[in-house]
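Coming up: subunit A.
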Amino acid sequence: MTPESAFDSAALDNLLAAPLVLAIMLPLLGSALTTALPRLAPLLGTLIAVGTAGAAIWTTVAVWTRGPIHLVLGGWDPSLAIALRADGMAAALVLMANLVGLAISVYALGYFRAPDRAQSFWPLWLLLWAALNGLFLAGDLFNLYVMLELLGLAAAALGALTGSRDAITANLRYLLVGLVASLTYLFGVALLYTAYGTLDIGLLSSAIAADEPSPLDAAALTLMVAGLAMKSALFPLHFWLPPAHASAPAPVSAALSALVVKAAFYLILRLWLDLFEPILDLSASMLLGLLGAGAVLWGSWQALRAERLKLLAAYSTVAQIGYLFLFFPLLAATPPGPSRDNLLAALLLMALTHGFAKAGFFMAAGLVQTNAGHDRIDDLGGTAQRLPATTFAIALAGSALIGLPPSGSFIGKWLLMQGAIETGQWWWVVVGTLGTLLSAAYIFRVLSRAFGLEPTPIKFVTDARAEVPALMLSLVSVAVLGLASGPLWTLLGLNASGGGA
Partner candidate 1 sequence: MGAQFLFGGVGVVLFVLGLWSFLVHAPLLRKVIALNIMGSGVFHVLIAVAYRGDTAPPDPVPHALVLTGIVVAVSATALALTFGGRLMDMDKDGTDDA
Partner candidate 2 sequence: MTTLLILFDVLLLGTLLALAFAAVLSVEPRRAVMLFIAFGLWLSLVWARMQAPDVALAEAAIGAGLGGALMLAAARRAARVRRSEANGSTMP
């Protein structure tokens, strides 16, 4: 089918596309293998996790060296086939998600000691991973729907893995909310197909930009964003998140809070920037910003009042997602140019930092819980003595959540505030400051309990396989992302957004 003359370029396309395909297919194959060979699940799962992370790094390197990748599967006309795409923003998130995923996998090896637990965990976790990579790399609206459903089902099943009544109740609710959300999203997709006759994001983007703005576009946007906002737990649609994330096993909580919610947010951002930029006005962005502000304040307040460590972490996720939504009105008010690129990079930096920090925090919280038999914050005295490395991880991740220097979120918040002042939207500064103060309060509340007056520890690390991944993630969130955030700007310069196909 391929003409001879085009063969070389097709072969090159294949090579370029290989990491994208592998990043999705390896975990999918891994899931099938661990299902079929349950007794080998931990071994196979670990191998696949390493391979998938390798494919993700390869993807990022490919984008870094050659620019955005766009691959039409099946060799058909782009409007008919499904496309995969990776640009700077996608590559950055894929890299974060897969490094966190690798850490979660290592941690899970130690966490799920009982064989039948491990046998249930691995295939579902790899499916979740495939869905995450699939979402970050998708270029087709209906394919996104299928990925969203895969993500939702796998996440709910993983969340209920403890089998406790609380976990099943919370995750049943999560499942149902997720289903309503994805059907709402799908309705928006159906409207777009009705009007424009294609599902490819790049083609739709040009088609929407070519037409006069119509109520149809606004309706499709509303439906799709409403569905995704439910999935990203945007205030006040966050009600399902705290119980679901707090009742899941620790590695699962880490994946849900750090990655799954972020994937839904990423999709909103992509739709906003890629598809609907031409039809948006400031008021729509302002509404998202206001909801984000509500999330920051409400989530932080609830985290401060939480009695359990994991519940605190879950409410903190609601607040941190809120911060990301504060960027929308600023982006809308900033004309394209360096200051807008700065805002986008800051947004991404905060998302990445939260990904690493929250995963590290949940994993450390899980260790505290298994070690002490509970995670009541008031009874955490002596944790620093028993689990020094874990407590250190909590402190590091906590400082990234607050936004202390030199963490990535410090720079992110700084640029957020700067943007707010530059665009004359000073009220976001108030929200940001209040949120930061509240988060400082809830983190220090945990740390002040954990550092009780007890003899100094003998050994820093007590259980390397479980503690090191948590520590690494927290370290990345504080040090690496903060001190070496420069490459992010380069990567973002490679954005294909708005460019179309």
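Picked so that all candidates are chains of the complex that A comes from, given by their letters.
Simple rule for what comes next: a residue touches a chain if its C-beta (ideal position, glycine included) is under 8 Å from a C-beta of that chain, and two chains touch if they have at least 3 such contacts; residues count from 1.
Note that the structure is predicted; figures quoted are calculated from it, not measured.
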For subunit A, which of 1 or 2 is the touching one in this complex?
1
Applying the document's contact rule, which stretches of subunit A touch candidate 1 when the two form their complex?
80, 142, 145-146, 149, 152-153, 156-157, 160, 162-169, 171-172, 175-176, 179-180, 183, 186-187, 190, 193-194
